[in-house]
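With one protein chain held back, the other chains of the complex are shown just where they sit.
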Amino acid sequence: MTKYLIRRFIQLVVVAFIISVLVFLLVHLLPGDPSVTILGPNDTAQNRTILLHQLGLNKPLWNQYTIWLTAVFHGNLGQSYLNHESVTHILATGAPIDIELIVLSQIVAFAVAIPLALVTSRRPNRPLDNVASTGTFGLLAMPPFVIAPIMVAVFAVGLHWFPATGYVPFTKDPAANLHDMVLPALAITAGSIAVYYRLLRSDLISTLQEDFITMARSKGLSNRRIMLRHAFRPSTFSLLAAAGVNIGALLAGTFIVEWLFAISGLGYSLVVSVQQRDYLVVQGISLVVAIAYVFLQFVVDFLFTVVDPRVIRE
Amino acid sequence: MIGRRGTKGAKPVFEFRDIGDPTEPLLVVDDLHTSFRTGRGTVRAVDGVSLTVKAGTTLGIVGESGSGKTVLSRSIMGLLPTRDVIKSGTVHFAGHDLTALEPAQLRQVWGAELSMIFQDPMTALNPVKRIGRQITESLRLHLGMNRAEADATAVELLRSVGIPSPEDRVRWYPFQLSGGMRQRVMIAIALACAPRLVMADEPTTGLDVTVQAQILDLLGELQRERHMAVILVTHDLGVVANRADEIVVMYAGRVVERAPTHTLFANTHMPYTRALMDSIPRLSDPSGVRLQAIAGRPPDLIHPPEGCRFAPRCAYAQDKCRESDPPLRTAGSPDHLFACWFPLVHGTSTAPPAPSSGNGSSSAPPPTSAADTAIDPGAEVQSP
Partner (left out) sequence: MPDDRELGNTRASTQLLTDRIPGQAAVDEMVVSRQSGMLSSDDILVTKPLGALFWFAIGWLGLVVVLAVLAQVLPLPNPNFQNYSAINSPPNIHHLLGTDDLGRDLLSRLIFGARVSLIVGFASVGIGMAIGGTLGLVSGFKGGSLDSMLNAGSFVILAFPAIVAVIAIVAFWGQSLLKITIIIGVGTIPLMFRVVRASSLSFANRDFVIAARTMGAITPRILFREILPNVVPVAVTFGLITVAGVIVLEGSLAFLGLSVALPTPSWGNLIAEGTANGNLSINPYIMLWPAFSMFLLLLSINLIGDRMRLRFDIREGLL
C-alpha cells in the first residue's frame, strides 16, 4: 500500500511539474502585451521596453520560467499589475470561499444522492425509481447559470429567504456566512446530485446481481445490512472517480455562482483578472488550481485503496 | 430453537422441531413449481418437484445445466425474488412450511438452520470484506455472539475446514486466497451456525479436479461430525455416486428418476440417467473408447415438447413417448421412482421391438423378455 502510494505520489510530482510548465506557457505564449495592461495603449515604445526589462519579460522564456518557479518555491507568486495586491494574498482570501462552497455543495450532494440511490436501486423501474431518475435528469439539465438566476428570483427577490448577494467570512459570523452560502452552494450542487445518484444507482444495481449478494442473503442478513455492508462499498468505485473529476471541475469552476452572487472567491478573481489581462494573477490562480486538482486525484487514488483492497495488489 | 438474541423490537421468534429420529424427513418438498415471467413467455424452470431429505443424509440432485436444479435449490431456500416469479407447492423444513414464512422469519432460518454453498467461490465472497468478517457476520446475527467470541469462533471454523494458520487468514481478503481456499472459506461460512441442512450448489465446478475431491471429502467429514443433511446439486453423476444416500435426476424442470444411490446405479430405469452415466469417463475403459454424449439439446422450457420431455433425444423413444407424458411411478422396489413409459431394466430397454420412425432405430438394443416381466406397466402411479 505504501509502495502504491509512493508511486502515485511520484507521478503526482511529475504531473505537477508538467503543469507548471503548461501554466507558464499558457500565459506567456498567448497574444497580448502586459505593458499595454499596465501602461495603457498610448504609451511610448521606450517606456514599454523599460517596463518589460523591469519585469524581466525580455529574458529568454526558459530563464523567465526558472526565475518564476524559484519564486514560486519561495511562496512568491508575484503581484497584480493593476492594484499591486500580492497573488498569494488573493489566493489566501479567495481559496477559503471556494473550499467552503465546494464542501457545502458536496455534503448536500452526497447526503441526497447516496440514500436515494440505496433506496431506489433495490427496486429499479418501480415508481419511486422512475421519479428519482427523471428528476435527476432534470437536475442534470440545469447548469448553474440557469438554476442560480431562478433561485435568486424565487428565494431572494421573491420570498426574501436568503440574500441575493454578499458574503460574510465564516470566522466573523458563522450563521450569517452559512445563510449567505445556501443559495450559491445549492446552485452548484444540482449537477453533482444528478451525477452521483445516477452512477451509484447503476453500480448498485449491477452489484446487487452479484453472487456474493445472494450469498449474504442466504446468511439471513437483513436487506438494510446487505445494502449498507455488502452492496454499497463495492459500488462506490465509479462514484469516487466521478467525485474526483467533479470536485476538480468545481475548483475555480464555481465562478458562475461567485459572479452572480458577488462572492469574490478564486473563480471570480480568475475571471476578473482574465478580463483585465492581469497575467500574474491568472498564472498564480491557474497554477494553484491545477496543482490542487492533481492533488485531489491523488487523494482519490488513496481513497480507492481504502474502498477496494484489491487496488494495492495491482 | 432459533431466533435473534438481542433483537430490537418484536421480531417473531418461532421454534423448530428437533428431529431426533433420523428416519423422519427433515425436509419435505411437495409438488414445487417455479416459473419466471419473461418477455418471451413463462419459463417453467421447476415443474412439480417432490422430494424428501432425512436428517443427516445426503441427497444428490443431478441434471444438465438448464435442467432446473439451481432454480430448484433456490426455490427450496426461498431465495428467489417475488416479482415475475410464480411459485406453488410447499417446502416443509423441520415442521415449518418455508413457503408460508414472512421474509423476516425466513431470515432467521437462512444461515442458521438452512445454509447454502455457492458454485463459484470467486464471485460468492464479498471482494472487499475480510474473510473473518464474512464468517463472524452470521455468528453475531444468529448466535448473538460478541465480537471477541465471534472472532475466536471464526478462527476455529477456518481451522476445521483445513485452512492453515487461520489466525492470520481471518484478516485476509478473498482475492488473496486460491480457489480451493475460498471454497473452504465458503464452507466455513455455511457451517458457521451449525445448520441442519446445507444446500451445496455445484460446490466444486469452479475448482481444479484435484481440489474437487478434497472439498467434497471435507464436506462429507464435517457432515458426519455435525450430523447435517446435505443437498448436493451437480451436473456430474460421478460426484454424487459415492457420496449421496439418495439421488434425484432432473430433466427440463422435472424429476425423471429418484432412488437410493445403489439402487439407481444397480438398475437404472430412465434412459436419460443411463445417458448421464455413460458420459462419466471411467478409468477401467480401454483407451480409445469414446464417451457417449447425449445428442441434442435440453428442451425449451417456455414451450416444452409434448409427451415425455426427453423423447426428442431418447434413443428408445416410441410414438407413445411423444404423445403422452409419463408419470413418476414405481416398479419393483417402492423407493425407486422414475418417469418413463419404457424403462430400461438392467441396461436393456423395454420398448417394443418395432423400430420407431426417426431416431434411435439403429441404436436401440432389442428388448428382452426378461425385462417385460420385471416391469409391470400398470405399476402404481405416484404423482399425477
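A and B label the chains in the order they appear, each numbered from 1.
The rule is short, and it goes like this: contacts are C-beta pairs under 8 Å (C-beta built on N, C-alpha and C of every residue); 3 or more make two chains touch, one makes a residue touch a chain.
Since the model is a prediction, treat every value here as computed from it, not as a measurement.
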Please identify which residue in A:Trp62, A:Phe145 or A:Trp161 touches the non-displayed chain. A:Phe145
Of B:Ile294, B:Ala315, B:Leu337 or B:Ala351, the residue touching the omitted chain is B:Ile294
Where does chain A touch the missing chain, residue by residue? 15, 18-19, 22, 26-27, 30-32, 122-126, 137-138, 140-146, 149-150, 152-153, 157, 198-199, 202-203, 205-206, 208-211, 213-214, 217, 223, 226, 237-238, 241-242, 248-249, 251-253, 255-256, 259-260, 270-271, 274-275, 277, 282, 285-286, 289-290, 293-294, 297
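By definition in this document, only the chains that are shown with their structure count from here on.
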How about chain A: which of its residues touch chain B in the complex? 210-212, 214-222, 229-230, 233-234, 307-310, 313
What does chain B use to touch chain A in their complex? 77, 79, 106-112, 115-116, 118-120, 123-129, 137-138, 141-142, 173, 175, 186, 189
